[in-house]
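Note sheet for the following structure.
As you look at this complex, bear in mind that one protein chain is not there, while each of the others sits in place.
After this line comes subunit A, so read on.
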Amino acid sequence: MLFNLFNFTKRNIFLLALLLLASPFMQADWFALNMTRGSTDISNEVFELHMLIFWICVAIGVVVFSVMFYSMWAHTKKKNPIPAKFHENHKLEIAWTIIPFLILIAMAVPASKTLVKIYDDEAGDINIQVTGYQWKWQYRYLEDDVSFFSNLSTDLDEIYNLVPKGENYLQEVDEMVVIPAGKKVRFLITANDVIHSWWLPAFAIKQDAIPGFVNTAWTIVDEPGIYRGKCTELCGKNHGFMPIVVKVVEQAEYDDWVFAKKQEAIKLAELTTKEWTAAELVERGESIYEVNCVACHQTSGQGISGIFPALAGSDIVMNNKDRNIEILMEGVQGAAMNSFSYLSEVELAAVITYTRQSWGNAEKGDGEIVIPKDIVDYKEPKI
């Protein structure tokens, strides 16, 4: 390249200019112009439908605009000083009412047919309850009693431009939904707080996750692989930061995964009866706090003035252990604080202890720790 620079022939300059011009095009995504073909029969059908309507719209546009542009070119005051006198022509007016109507029917019929296929309420081979939370997704495998949360795993430093962004920037999670290839998977979609929407473009599924409602959607994916989607209903400040990642695997691999998840659950249950020290709980609590609490209460525990209360220096956090547990279990009525009762006893005890021990709270307050057994006791029916 350098060699070329010193050989200023016209051709080389031309090539260099071309390279410079083309370089952003080569490394970048100027060609991300259209919907991508789907990965299931339904999403392929939707893609075909999209292209059909698109080309019909283009054709309508071309016809209408060419008449108009012709007129703008040919019928200027210069070329046509005396305007024509015609107006109203019933035949023409009937034609331009009926013809669009027929075109519309030609579009609506295939669309309705596809829609009927999508609306299939039969149970799937595998049924997964998807619950939207501010700002993460929970997946519960109804047949297998497997349940977990899926959080954005992109580093904050990438978001704030402190380190280069990775390939799957904002499209990666700490735990993927795993489903088997070739099986009918049904998603039962709902939400715990505000409305979210579960969108997986490759499956052509977009269903709103609404508190108090269960919406369904289903898919059969033949090709193993990783498929990425997003939340598409404004759900608060981290709406753009709760992606969806589905991993499609062969049946055998899926069975192994389910088995491993069940083992994990058993191990977690054992932790509940273990003797805990304050340091162990704080250490464990910190990571839980980072995933579940920082969005509102902030790393500093200061919250956001006027919306999210501070935990640092809070009287309840420092001195009222029972109320502390109650708030995490039940949420606060009429406020953004939801119940976190879906966390395990260990996680709850750890995160409460963490907030009671951090930011100088231990020194200013009673400094007591909460152990998993406290949570178990709370859950026992009260007499």
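Everything below uses one rule, namely that a residue touches a chain if its C-beta (ideal position, glycine included) is under 8 Å from a C-beta of that chain, and two chains touch if they have at least 3 such contacts; residues count from 1.
Going forward, contacts and distances are computed from a predicted model.
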item	value
Absent chain [UniProt protein name; select from "Cytochrome c oxidase subunit 1", "ABC transporter ATP-binding protein", "Phosphoenolpyruvate carboxykinase" or "RagB/SusD family nutrient uptake outer membrane protein"]	"Cytochrome c oxidase subunit 1"
Option from A:Gln129, A:Ser147 or A:Thr232 whose C-beta touches the chain left out	A:Thr232
Contact with the hidden chain (one of A:Ile205, A:Val221 or A:Ala350)	A:Ile205
Contact footprint on subunit A, counting only the chain that is left out	24, 28-30, 32-36, 45-46, 49-50, 53-54, 57, 60-61, 64-65, 67-68, 71-72, 75-77, 80-88, 92-93, 96-97, 100-101, 104, 107-108, 111-112, 114-116, 118-119, 134, 158-161, 165, 167-171, 193-195, 197, 199, 201, 204-208, 210-213, 215-216, 230-241, 304-307, 334-336
